[in-house]
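Every protein chain but one is kept in place in this view of the complex.
Chain lettering (A and B) follows the sequence in which the chains are written, and residue indices restart at 1 in each chain.
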Amino acid sequence: MSDASTNSNAKINDNEKGLVVRIIDSDMFYSFRQSKIVMAAAFVTLSYFLLALFAPLISPQNPFDLANLDLMDGLTPPAWEDEGQARFPLGTDDQGRDLLSAILYGSRLSLTVGFASVAFAAILGISLGLISGYVGGLVDTVIMRIADIQLTFPSILIALLIDGTVSALFPSSNREDTAFWVLVLAIGLSFWVQYARTVRSSVLVEKEREYVQAANLIGLNPVTIMLRHVLPNVLGPILVIITINLALAIITEATLSFLGVGIPVTQPSLGTLIRIGQDFLFSGEWWVTIFPGAALAILVLAVNLLGDWLRDALNPKLR
Amino acid sequence: MLAFMIRRVFQSVIVMFVVALISFLLFRFVGDPVNQMVGIETTPEQRDALRVQLGLNDPVLTQFWRFIMGAVQLDFGTSYQFKQSVAAMIGKRAPATLELSLISAVFATVVGIPMGVYTGLKRDSWLSKMFLTVSLVGISLPTFLIGILFIFVFAVQFQVLPSFGRGEVVDLGYWNTGLLTASGLKALILPSITLGLFQMTLIMRLVRSEMLEVMRTDYIKFARARGLTRRAVNFGHALKNTLVPVITITGLQLGSVIAFAIITETVFSWPGMGLLFLNSVQNVDIPIMAAYLMLIGFLFVTINLIVDLLYVAVDPRIRVTGVEL
Partner (left out) sequence: MSEPLLQVRNLIIEFPTRKELLRAVDEISFDIKAGEILGVVGESGAGKSLTGAAIIGLLEPPGRIAGGEIIFDGQRIDNLEHADIQKLRGKRIAMIFQDPLTSLNPLYRVGEQLIETIQTHLPLNNTHARKRAIELLDEVGIPAPETRIDGYPHQFSGGMRQRVVIALALAAEPDLIIADEPTTALDVSVQAQIISLLKTLCRDRGTAVMLITHDMGVIAETADRVAVLYAGQIAEIGNTRDLIKSPKHPYTNGLMSSIPSMESVEDRLVQIPGSMPRLNAIPDGCSFHPRCSKAFTPCTKSRAPLIDVGDARAACWLYGAEVDNG
């Protein structure tokens, strides 16, 4: 009761201030600064983005270029071990690939797949949600039933099925070229439902509002109305879904690659690297698996922490 | 209530129908079944003969009907790759997956719910904060990575638990079980924890947030104002009200556990259906893919129905149709 009154009061004051002040003064920024963990997560995520972006500039080696690899360097331990070499700070895999470079390139690949598939899922889901909510009727029923049925299957299974189907439909095409797009398609298609549901429910609420009906009466384009009034309302929840989905997409990509249906060995993503490394776990070459594994875990953890915080910050009810 | 159940059964049938349709489309139109079954030296005449024999020239609807009737009798055709009956192959491997999934689900529920209740009630204690942090790590680590870590620690470093296979298995006719031998049980530990960890975290977080939600409700406030003991309020009133969503999610999760077993089975070379399915995806063995999809769909629908029944048992608002005074 008293909380509500102070909040709305704060809002009134906020309108008189500039944008920067408002951000710094906001509850979100406050809770951001409150938590050192969240700040660390933001820092780590940002670092990954930068490292991935500039991977070609900073890695010691191009791990995708087979000409650079020397099998004689294969399975060199990390630099601090007895047989380690300064050239390979984190050691090499069986192909003689520098692991640090491979991890940098692998993160780049994982993040790219993650972003692309999340973008695909978001665009698809938001569009279908808008259509479903606005058009209603049979269209709505069909879209939402598909969503229901799809939700019953875990995304990893759907991604596997799509992957298997695509490779069955285009068996001749070069796996290395298509793998990336197949992954984006598979992961994206397995994640669209949440966006669609969120947007749809918001559309259903807004549709009944008087201003929308009034706008309809005076002949404004309904699409414009929806885009202008509905989307801003769902921006918060969608941002949360995107963040959490990014973590999920990265995990899914890694999992598919680990299962051997994702990114091929010639251009390893983090998951592929871990898959390669698992075979060497028993013979003592732990670093081939553990370092990519740690890199993946830290990245996903950081993104997840951000998503968690974002969800709590945007949903005051849970505070 | 009867109407509710009939509606649910009807919905389940529709879901199964759609799944069957997708499976059929996969089966029939993704890749040419004939090409998959014969060698390069087969003559076009032989191919046509096979085509007729398989009924691939019949109308699509007839084929679909035949596919469904076959599926109902557990006939999913022959694996392209192994030239064996798909049903028999899956049947032989199902016990491994189902045992693993069931043990994982039990582990996830039995550990997850108490942890959720605790973190919901004592949200500020350091133990709760630790649980939450660990759970976030648990959600962030992909299943296969957790499995590999377990193998690294318990199988490679300490060498106390096996890292692959089911151990010794007892054949009970239709079922083979690893639950009756020491090595079988030992072999279950790492894979089932690996598989169950994610669900456990999920259940814990769900119970926690439901608990927090329920503790804020008026009837909990009123229960406290009536002087009920803390125990009666927390466990008699609050916990029971969190159960409805928890049952739903846990039920649905059991379905995903079976599907997620694909990953765990890969990591631990567990001879189950998941491994078979993965192999079929890699080798485009469509009949196995289709059959597996149908099987998962069926399991899901069944679990869903059981969940609905549990719902009815817990929530009177569904059981009794409201008669206003």
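Assume contacts are C-beta pairs under 8 Å (C-beta built on N, C-alpha and C of every residue); 3 or more make two chains touch, one makes a residue touch a chain.
Owing to the predicted nature of the structure, the values given are computational and were not obtained by experimental measurement.
*Asks:* Return the single residue from B:Arg93, B:Arg205 or B:His237 that touches the missing chain.
*Replies:* B:His237
*Asks:* Of B:Glu41, B:Asp171 or B:Asp218, which residue touches the hidden chain?
*Replies:* Answering carefully, the residue with contact to the hidden chain is B:Asp218.
*Asks:* By the contact definition given up top, give the residues of chain B that touch the hidden chain.
*Replies:* 217-219, 221-230, 232, 236-237, 240-241, 314-317, 320, 322-325
We take it that only the chains that are shown with their structure count from here on.
*Asks:* Could you put a whole-Å number on the gap between the CA centroids of chain A and chain B?
*Replies:* 24
*Asks:* So in the complex, which bits of chain B are touching chain A?
*Replies:* Touching chain A: residues 14-15, 18-19, 26, 30-31, 136-137, 139-145, 148-149, 151-152, 156, 163, 209, 212, 252, 255-256, 259-260, 262-263, 266-267, 277-278, 280-282, 284, 286, 289, 293, 296-297, 300, 304 of chain B.
*Asks:* Please give the residue numbers of chain A that touch chain B in the complex, ascending.
*Replies:* For chain A paired with chain B, touching residues are 145, 148-149, 152-154, 156-157, 160-161, 163-165, 167-169, 171, 247, 251, 254-255, 258-261, 271, 274, 278, 281-282, 286, 289-290, 293, 296-297, 300-301, 304-305, 308, 318.
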